[in-house]
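Take a look at the structure set out below.
The other protein chains are all here in position, but one chain of the complex has been omitted.
Order of writing sets the chain letters: A, B and C. Residues in each chain are counted from 1.
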Amino acid sequence: MAPLYALGCEGSANKLGIGVVSHDPATNKTRILSNVRHTFNSPPGTGFLPKDTAAHHRAHFVSVAREALKTAGLTSPKDLSCICYTRGPGMGAPLTSTAIGARTLALLWGLDMVGVNHCVGHIEMGRVITGADNPVVLYVSGGNTQVIAYAEQRYRIFGETLDIAVGNCIDRFARTLNIPNDPFPGYNVEQLAKKAFFEEDGVTKREPVLLDLPYAVKGMDCSFSGILGAADLLAAQMRKQDALLASGGTLKEGEERITPQDLCFTLQETVYAMLVEITERAMAHVGSKQVLVVGGVGCNERLQAMMGLMARDRGGSVYATDERFCIDNGIMIGLAGLLAWETGFRTPFEDSTCTQRFRTDDVHISWRSD
Amino acid sequence: MAAAAVETVALEHLPATHTVLLALYRNVANASFLQEQLLSRNADFEYAFVDASTVVSRFQLLSAVYKAVSAEMAGAMRTPNVHSEMVVSLSSNNNISEAYRRYGVQPATKDVVVVKVLISREGSPSSLTPEDVEKHLETHVQGDSVACSDEELAKVTDWPKLRKYHKLNGLPWIEAIKDEEAKKKELEMLIVSAMAMRGT
Amino acid sequence: MAAAMETEQFPCVLTIQVPFPTARLASVALQSLQVDKELSPLVRRIFTITPSGSDAGAGANATPDQHKTLQVEYRATTNRMLRVAVNSFMESLNLVIEVMEHLDADVLAAEAHSS
């Protein structure tokens, strides 16, 4: 039984990712043949709109697909077993544009189609990359915030955001401070937060100031919209201080000087502490010692460090992937699709649509039986 | 005078540095004298003189003692010393002067609970011994020394006053408890819990 | 009766004909584009494959491989809705054609052979 090959197409948010992955059902070995990604970056201070993002995906679909095939050394599509695409969750227009491209490839090449849940893609890819067999998974991205654990052929959502996703909160926070979007807002927020440990000269050490942002965890769920509101107020206060000082004035006695660095530092300490807490609660509940962080926000070093401290205290360890896999990509969709395909799952053409809402626990994980 | 009436009490989770002495005097004749010694900060009279009618049980009394000693150890006292702290710890609200008035000895107080905490840390061992305290109380408290037991305390507890102080009236489920002992047990726990919450 | 009612509710109409080099490609385009339903209830569309324009006359007995034209009839309640739907169709159609042009099996095979 030779390894099987699949092409995965991901376009649920602002990243178009197409890649070729192989999986050998006999040895359960996974190999990556190509993993190409093109990101739609809206100018600083703005978010990516569905219409523009979909236009971006359409414009780059062919070039990214061709590069993926070339890098994989695939001259003939008949080596592929199926075309996998992200069925959801995500933004409607970008999802649909990518699906049209994938559908056309499947029709042209006479292959089966497999609709994949974006989050299940992240989890399966994370499990392969890290070798963690049954971790609690924290899936944190621009569009999703979920704590998930596997039970009886389902990835069950233990805790989730009650309002906006953590990535969305960080992106919009970055916007209020006009932090650039490239490579992605979260990365730049992290760099600024690191600067909070130094004075303006970037050399002399200083103790970062923890400002006051609301910490909102309710059982295994958490909420981020309050933090966003509070951060906007602090940012406005900071601007007032900037203007006052610029015009030669001085701060009121005892008033704390607010800096972007301290704001970014506080946002990370507060938001990531919430995520680690609900993850720990899920780990305690299912009795797991392993935690896997997936999704764009999972690349954040501070989150990984904090999660590691928590896991170590429970005698376990944290697994995280680097940005090749952490951030939306086609490989994860190809892998999850191929695993499903191997168990006989197919998405009939007439059903190869997309859906913005697609709960992780709606998917039957037929390829696992532990 | 009855046999030695000052009891040394060992409290769980209390380090050896702190020794708690307890005494109960009925029909005290010189209550205003005792109060006067406190008000004039007479160093020989650093005691907790408690109006016994505001004490429900040994457990409730010792809860206040323990809370005061904990505050003293953590350097988080809100009153001058562990004895004054113990008196206010009997209250379920943060009003200190009111607490002294309500729970501390007043000229009209008939029955008085006396609490003394001897503290000896490295370098500052307590100058007093339990025997010194006992002798001092024997000479200065004009009252009948009795055991500071639940039975004795039960004789003097002024429930109506306490229910007003601790806002325990108007709880339908309490009034519905027929058995007096069961009702008192519930009230005791409500008071202890309220005391625990004080100052938070 | 239904047809009359149809025109009355959806007065704005546009029929687009897209000729393809082969019947296969026309069929691929049809299958690709008809899966996603129209987002708005104010728009109706009908996809058909018809014999290509030039030999329209031979429509009745055109051989299957002559059915190389994708025809789509859009009906909408207002011109604005018609324009929005048709624009979206054009964008998707453009992607399908681009994929055909650069990624069809024979295209890939030819490139592999020549490189």
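The working rule: contacts are C-beta pairs under 8 Å (C-beta built on N, C-alpha and C of every residue); 3 or more make two chains touch, one makes a residue touch a chain.
Keep in mind that, in the parts below, contacts and distances are computed from a predicted model.
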item: Complex member absent from the view - protein name from UniProt, among "EKC/KEOPS complex subunit BUD32", "Exosome complex component RRP41", "Mediator of RNA polymerase II transcription subunit 17" or "Large ribosomal subunit protein mL43"; value: "EKC/KEOPS complex subunit BUD32"
item: Neighbouring displayed chains - absent chain, whole complex; value: A, B
item: Chain not shown: contacting residue from B:Y25, B:F45 or B:Y66; value: B:Y66
item: Touch criterion as defined above, residue of A:F61, A:Y85, A:F173 or A:Y319 at the omitted chain; value: A:Y319
item: Selected residue (touches chain absent from view) among A:L95, A:I179 or A:M306; value: A:M306
item: Hidden partner chain, touching residue among A:I18, A:V36, A:V128 or A:I258; value: A:V128
item: Selected residue (touches chain absent from view) among A:G202, A:G287 or A:G344; value: A:G287
item: Absent-chain interface as seen on subunit B, which is shown; value: 11-16, 59, 62-63, 66-67, 70, 74, 171-174, 176-179, 181-182, 185-186, 189-190, 192-194, 196-197, 200
item: Contacts of subunit A with the absent chain, listed as residue ranges; value: 22, 29-33, 71-74, 79, 128-132, 149, 151, 156-158, 210, 215, 218-220, 269-270, 273, 276-277, 280-281, 283-287, 290, 305-310, 312-313, 315-319, 321-322, 361
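The definition used in the following text is that only the chains that are shown with their structure count from here on.
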item: Most widely separated chain from subunit B, with each centre as the mean of CA atoms; value: C
item: Gap in Å, rounded to a whole number, between the CA centres of subunit C and subunit B; value: 92
item: Centroid spacing, where centroids are CA-atom means, of subunit A and subunit C in whole angstrom; value: 36
item: Residues on subunit C engaged by subunit A in the complex (per definition of touch); value: 28-29, 31-33, 35-37, 91-92, 94-96, 98-100, 102-105, 108-109, 112
item: In the complex with subunit C, residue positions of subunit A that touch it; value: 55, 58, 61-62, 65-66, 69, 75-78, 96-97, 99-101, 103-105, 107-109, 349-350, 352-354
